[in-house]
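Got a structure for you, written out below as structure tokens; questions coming shortly.
Here the complex is missing a single protein chain, while all its other protein chains stay put.
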Amino acid sequence: MRQLRVPTRLRGVDPAVATAFGCIILLLLAGSIYSPNFLSPDYLLQQLKVASFLGVIATGMMAVILLGQIDLSVPWVVTTGAMMACAATAYGTTGSVLAIPFGIFCGAAIGLVNGLAVAYLRIPSMIITLATNAVAQGLMVVYTGGFSPQDSATPAMRFLATGYTIPGLPNGVLVWLCVGLAAVFMLTRTTFGRSLYAIGNRERAAYMSGINTRRITLLAFVISGGLSALGGVLLAGYASKASQSMGDAYLLPSIAAVVLGGTHVLGGKGSYLGTVAGVILITLLQSILSVMQIEEAGRQLIYGAVIIGMLLLYGRQKPA
Amino acid sequence: MTLPEPLFRMEGISKRYGGAVALKDADIAIRPGAIHAVLGENGAGKSTLIKIMAGVVAPDEGRMLLDGKEIAFASPAAANAAGIVCVFQELSLIPDLSVADNIVISNPPLKFGMIDRRRQRRIAEEALARAGASDIHPSALVKDLPLSRRQMVEIAKALARKPRLMILDEATSALTQSDVEKVFTMLKRLRAEGMALIYISHRMHEIAQLADECTVFRNGRSIESYPAGTKTDQQVVELMIGREYSNVFPPKPAHRGEVMPVLSCRDLSWGDRLSGITFDIRPGEIIGVGGLDGQGQRELLLALFGVLRDVKGEVVIDGRPVTLKSPRDAKSGGISMALIPEDRKTEGLMLPMTVRENLSIAALDRVSRNGVIDRAAERREIDDLFKLLAIKAATIDMPVAALSGGNQQKVVIAKWLMNRPRIILLNDPTRGIDVGTKQEIYLLLRKLADAGAAIIFYSTDYDELIGCCDRVLVMYDGSIIRQLEGAEINEHELIGAALNIAGDHAAQRIAP
Amino acid sequence: EPKVVSGPAAEPGCMVPWAADTQFLQYPKKDGPYRIALANGYIANTWRIQMVQTAKAYAAQPDVAAKLKEFKVVSTGEDVPAQISAINNFIDAGYDAIVVNAQNPTAFGPVIKRAKEAGVVLVAFDNILDTKDAINVNVDQKGLGVLWADWLVKHLPNGGKVLEVRGVAGTSVDTDRHNGIHETLDASGKKFTVTEVVGKWDDGVAQKATADAIATNGPFDGITAQGGDTGVVQAMIDAKHPFVPFGGETENGFRKFCAAHAADGLKCSSAGTGPAQVAVAIKTAIAALEGQVVPQAVKLPTAIVSDPDFKEGEDYYPTQSDNFFVGNSFPTCGINFSAQEIMGQSKENQ
Partner (left out) sequence: MNKHASGDRRFWYAQQKGTLFAALLFVAMFALYVSNHPAGFTPNVVQTASNKATLLAFVAMAQCLVVITAGIDLSAGMVLVLCNCLASWLVVGTPLQTGTGIVVVLLAGLGCGMLNGLIIIFGRLQPIVATIATSAIFYGLALLLRPTPGGSVNEDLADAFTSKLFGIVPASLVVLLAVIVVIWVPFSRSAIGRAAYAVGSAENAAYMSAMPVKRAKFTAYALAGLLSAIGGLYLTFFSYTGEAAFASGNAYTLYSIAAVVLGGVSLAGGKGSAVGAVFGALAFRTIGDLLFVFDFDPLWQPLFQGVVLMLAISIGCIGIARVRNRLEWFQ
């Protein structure tokens, strides 16, 4: 009997993810003490809609974090995506039709620069993405100042973010759903996903196994850039216009959401469902705090304390 | 002759990891001034036992006695304080620190509360000298050293702590013969000084040479303790594996007719580490690579596998010259090469990932279509490999890190076999593997060769080269200095060539 | 070392003293042309970009350009020490006057000292400096809050539920405007319940916060916002919240909404601090260098338009970007840029 064989267990839900969803319910219940409206379907759908922007952005962030890298260029890639999509509308109907793809393309292009630098020049992602963020900001400032910017969202962008294809379900959520399903498929079923995890765990071993580590890394950054830009496009649709600072509010929350969802910051471990939970948690927490009538100082204190509390509940790493 | 009282004693120790039982009701008694060998096949629980001794993990049950007094260790530091020091199988050096830093790591010499670098340097030099490794520069970073040097540093580090009980868990697995000699001399000296020593190794002849007492483990139980020399190797091995055991190496086939070489090297050079490497290998052949450690054997394998840049010379595969720029090129389609790397922890495995994911990582193309993994096909391939290599794992969805060292090594081999490679490069593949498994691997290699694979096999263990290989290339200073064939492959010739002792065969030098 | 003199200022119509007790200063006359620097902090938002563009355009006007040997702009980002250092550098480099949009009004004590020693004229605008040793050109931030609150008081004779969208916490502008709003509402004697959310002067943030507030605490009888107003209205529209009286800033998008939905109840008062105040600051600096009498604290007129006075092409531009700040001219100072002209300038040039 040299070989032990236990049939594959049905893979249960990760307890951390389950706890995260438990926290969401707890949060809503806590909110409902303040105002019963927190449990109304309208409010919940609205939160989902708002969460979808963060959700799309966090998906890209997750791909990069799984590699053991990070993407700090999110703020201005979001803005670039939004502004460039709107800018395209200045070029007639072709422009309007291509607005959304063009916005995403611009984000992916910045992602490509990040990816090339990280994969081929081996510059640490934390710093190169900081630099591309600065460059993207510089470009957008030049653009805004010099080109009489066209910054209204097209009807298509409005529709994508706030319209309804399925009654009751905002399109933004639908977009997130599609992105999410694609991400789950990619992470669990494709060679790309496997390679992502492998590189995140040990790049050297992945390379020695004949994985094209550079291409995978490059691709992950391109995806992150593209999805950030898509987030920006959605955001522009939601606000019906693009503006300079629209991405600022998404960097730290997207990292927090991914990590809150159980993904390991050093890479190689994490599930998409966890990220979904993290995104919803962050969005709800921000929203509930925002309407509570307390001083901003109190909000910040509670925000920090609640995140730490939740992490302590389920986000603890295994003891060494 | 009365034996001295045991210094350290473990009674009824059990340890479970989740459902897996690593140790069950194990006993052992260690005396001062003796070398105690612990034997057992992979996963028998040896490492777990000594991790408990060294305070790394806590036992579930049982008690430990030091000098007759019951004791428990909360941490490695506590065990250290009690005089128990361990050279772990999984090295515990800090790669980014210097050799000297590492040697004094747990207890650096202080002056005004700061580390006294001069004294640290002296201590390190002393310890290195005691371990017989004064060729290592104390300021070198550990990560820049080859594995065998690291193991010497690890031993020096243990010595610097002046232990009462020193444990070596497969501490010599990556060492070459000459290093092993030095270490043995040192161990014997320590024994004479009255230190208690525990020695774990899968190399039987080492144990025969060193041990005073032996304890055999099987499936987490201590099966038997006996004074060394009271049992034959055969008996010991049967104790270990719990079944009969015969002849280690499979027979070598008779010389085949002339077949076209599948791979030929013409004048391969790389910087000052490789020069003028020329040889051929035919399908069905197992070529050994020998020599002292660090003579360019690893670089040769890496160069063939496309890892090194600016390699001069020609690699010809199936009669066509090729340029390989990455392992990906090397493993792909027509070439179908595989490399079992030297360090499974950093180059072979993604430890936290599951057995399944590790196994199919090198053969993803094989089990996927358009980038989508076919889980059923993957499963089938894995089942085959599990059977072929008899890998011991509760489920394929458990992390590879939870397997014992030997089974991890099997996974590394298996993952490349999934690719059905035609050319297999092995970099010391039996390191840390028990006799039973080693034998399986030798059989496997022969089976693969018979099926048409060409195998290049670097080993630090001469027995293996002698028993397994059809030809052996002995390397010295980056060149192939001798090629041994047939009856020439014996210990005498191997050592002679490795030390580059000019002899009657000097004329046969292959390399310029 | 400026002399304290008695008023009025050389251009009394433009350089209105802040209060009755504001001192008038006369700096020693220097010979032109002058080297003037603009030390800006953050730049990556529309207001600041528009401000910098206006400064450039103003400095390029022939009569102004004739007086300037050099006009240099440096933006240092969010961090105060960098801006302080920038001013120090300008002093060391021998500039005659430095115009500054301070990141923090209280943080410039040491620089003000140094500028004074070096005889450099320091003019602050937008975020003014807490000092009597520099010239401040400012819009009455608290007064803006008062204006908006008065508008609500006027339109909600019986009081009611008001949503207040605040700016960036911890800044003096936010606090001043907030205080203005609350003091006025409290003083009205009517019963107002105010729900506060933080919009950070950003449309996206304000829109989300407003949407949340409407869903949980709505509906409201009146709204006031200090920035990000376009987003606030957008959130009302998305939530199908009835249009209510609104006191807000001067973004083009906001005014577009106001003009379009006035008939449905979106009665707006739009008042704010236009980016063109930088031109007034430069003008004041030049006047000071020329030895003219200037008030230590200049009070700028507030650009205010209220329902039903929104005029297309003058108070708002329906085809233009939402992000412009429309109040971009100070006629009493002879500064008559339109936002459109400023932001579109290079495109026209090309």
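Odds and ends about this structure:
Per-chain residue numbering starts at 1, and chain names A, B and C are given in the order in which the chains are listed.
Methods note: a residue touches a chain if its C-beta (ideal position, glycine included) is under 8 Å from a C-beta of that chain, and two chains touch if they have at least 3 such contacts.
Computed from a predicted model, the values in this text were never measured in an experiment.
When the full complex is examined, the chain removed from view is found to touch A, B, C.
Contact with the chain not shown here comes from a single listed residue; of B:16, B:137 or B:420, that residue is B:137. Note that of C:72, C:132, C:154 or C:261, the residue touching the chain absent from this view is C:72. Contact with the chain that does not appear here is found for just one residue of C:49, C:181 or C:225, C:49.
The omitted chain makes contact with just one of the residues B:199, B:270 or B:476: B:270. Residues of chain C in contact with the chain left out of this view: 38, 40, 42-44, 49, 52-53, 56, 72-82, 84-86, 88-89, 92-94, 103-110, 168-172, 175. Residues of chain A that touch the chain left out of the display are 72, 117, 121-124, 126-128, 130-139, 141-142, 145-146, 203-204, 207-208, 252, 255-256, 259-260, 264-265, 295-305, 307-308, 311-312, 315-320. Annotation for chain B: contacts to the undisplayed chain at residues 56, 75-77, 79-80, 88, 91-98, 101-102, 105-106, 108, 110, 113-115, 117, 137, 139-141, 143, 157, 270-271, 302, 307-310, 326, 347.
Basically, only the chains that are shown with their structure count from here on.
Work out the mean CA point of chain B and of chain C, and you get 72 Å between them.
If you average the CA atoms of chain A and of chain C, the two centres end up 35 Å from each other.
Rounded to whole angstrom units, the spacing between the C-alpha centres of chain A and chain B is 43. Counting partners per residue, chain B has no residue that reaches two or more other chains.
Residues of chain A found to touch two or more other chains are absent. Residues 35, 37-38, 40, 42-43, 46, 50, 137, 140-141, 144-152, 162, 235, 238-241, 243-246, 248-249, 287, 290-291, 293, 296-297, 299 of chain A are the ones that touch chain C when the two sit in their complex.
Residue ranges on chain C touching chain A, taken from their complex, read 43-46, 49, 52-53, 169-170, 195-198, 200, 202-205, 207-209, 211-213, 215-217, 230-231, 234, 238-239, 253, 321-323, 343-344, 346-348. Of all residues in chain A, those touching chain B in their complex are 2-9, 11, 189-192, 194-195, 197-198, 201-202, 204-212, 268-269.
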